[in-house]
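Sharing a structure below in structure tokens format, with a few things to ask.
Only one protein chain is missing from this complex, and each of the others stays in its spot.
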Amino acid sequence: MDRAEKAGLGIAVVGHVLLFGALSLGLFSHKQPEPPPRSIEVSLVDKVGLEATAPQSLTPPAQSKAPELGNPEDAPAKPAEESEPEPTPPAPQPKAAPPPKPAPAPPKPPEKPAVKKPDAAKAPPTREATTAAKPTRAEAQATGAGTRQGKTPRGGALGDIMRGIGAQPSKSTSQAPQAATMSAQAAMDIASKIQQQVQPCANQQVKPGPGAERIRVVIHLKLRRDGTLIGNPEVVGYDGTDDDNSRYLDRVKDNAIATFKHCSPLRDLPQELYDVPRGWSDFKMRYKLPG
Amino acid sequence: MARLTNMLLVAAALAATTTGCAKKHPAELPPVAGPAQEPSGPSIRPGSRADFERSVLSNTIHFALDKYDIDPQSQRILDSQVQWLRQWPNVPISLEGHCDERGTREYNLALGDRRANAAKNYLVARGVNPGRISTISYGKERPLALGSDEASWAQNRRAVTIVLN
Partner (left out) sequence: MTLFRPMLIAALLAGTAPLAAAAQQAASPAPVAPQPSAPAPQTGSPTPAPGQQPPGEMIVDVVGGTSAPAQIAIPPMPTAEVQQTAAGSTDVLGRELALIVTNDLKNSGLFNPVSGEALHNISYPEVTSPGFEYWAGAGVQALVQGFVRANGDGTLTVGCYLYDTYARSELTRQGFVVPPSDWRRAGHKCADMVYTRLTGEGPYFDSRVVYVSESGPKGHRIKRLAIMDQDGANHRFLTNGQSIVLTPRLSPDQRSIVYMSYLNDRPSIYVYDIGTGRQRLLVPDTNLNFAPRVSPDSRWVLFSMAVAGNTDVYRVPLAGGTPQRLTDAPGIDTGGSYSPDGGRIVFESDRSGSQQLYVMNADGTQQQRISFGGGSYATPVWSPRGDLIAYTHMQGNFRIGVMSPVGAGERNLTDDWQDEGPSWSPNGRVLMFFRATQGGSGVADLWSVDLTGVALRRIPTPLDGSDPSWGPLRP
């Protein structure tokens, strides 16, 4: 090997070494800044899944009227296509259900079915709360519909389409978007608003005697959209009575009802949360004396 | 002449004696004989309450708070009462028990009874006939001293011996 070749080889070797070193030091590479670890918002709510996925349609959505009455035995594939343009998911499938009434849904106040549903749905949600288990799709399907049968509607392979749809036709005229349901946080906010409005009247209630402050009374309230009471509040439960204070129970019941009636009608409550599940059309108030 | 002189002498002697025997009202009466101590005033009948009260150390003994014990001072007083009671064995007496106001009404009735009986028992143990002794409790109803202080209360905690005649 002559001198020129040696020099050339040497330069090449040095260059390779330099290049190798530079590369290994990463001087030529563009370092992508590592994305910061994403902070995951953890909300300590025991039913995280429910609100996010299957909204509990306790007020069944308004029946979307089919243009024509169909035979209940019709294949569900057809209704699936028809339902797509519907704005409200999941659209009820009248064909899969018993034939809907030809007349428009009777103009019942939308909260009427909701009144019954909370009683029926109360127990299952409590069970869910105590188990704190992530609800399965099947459970969501069952409770979301307000029925617990999970009756597989006709449609076989398209059974998922029926999720959230009850076996009975909905008589509701609710136009509220089903996604605008009352989250736990929204419910707390509304409860806080209502409590602030009735607090002055609560403060005026007179304690009948020693020990009465141990009694708590639950009253059931139904309101119109304008915040006025429908009928009289009804006492639906109480606790904290014993031999020493049971004589004061009736008076605490009076106080609870008076607290609400004297600060009626309620004002400035959001209309869009009126007749949603947990809406302020129908709720309970728990009252007790301080001490 | 000698017989006239004799008659005159006899008459004079008779006159002298008769005038000497005549009731002559003295200018002042000699003092009436009575008890030597009393200068003046009504007499104290022996065996009476007044007689008792001036003969003994005291007709009253005192007690400590909530107590009915006969302390040494009370013993001396009761002993002096025993002396007099022996002298007058048929005179009935009553023993009154009293309390101070710093107790409840019914309890004080019972405590006054205790005090009266304590005094009675002491006298009986020294030979006084129990049949002549009655007891009565006044609780806190008849205080002697009216203040609301220790000195007044001490005076009111007492048993009083009353001669009944």
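In order of appearance the chains are A and B, and numbering begins at 1 in each one.
The rule is simple: a residue touches a chain if its C-beta (ideal position, glycine included) is under 8 Å from a C-beta of that chain, and two chains touch if they have at least 3 such contacts.
What you see is a predicted model, and the numbers here were worked out from it, not measured in a lab.
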item: In subunit A, positions touching the absent partner; value: 42, 44-47, 50, 56, 58, 117-118, 121-123, 125-126, 128-129, 132, 182, 184, 187-188, 190-192, 194-196, 198-210, 212-213, 216, 218, 236-241, 243-244, 247-251, 255, 258-259, 261-262, 277-280, 282-291
item: In subunit B, positions touching the absent partner; value: 66, 68, 101-102, 104-107, 109-111, 113-114, 116-118, 121, 135-137, 139, 141-144, 146-148
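The criterion applied here is as follows: only the chains that are shown with their structure count from here on.
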item: Subunit A-subunit B separation of Cα centroids, rounded to whole Å; value: 104
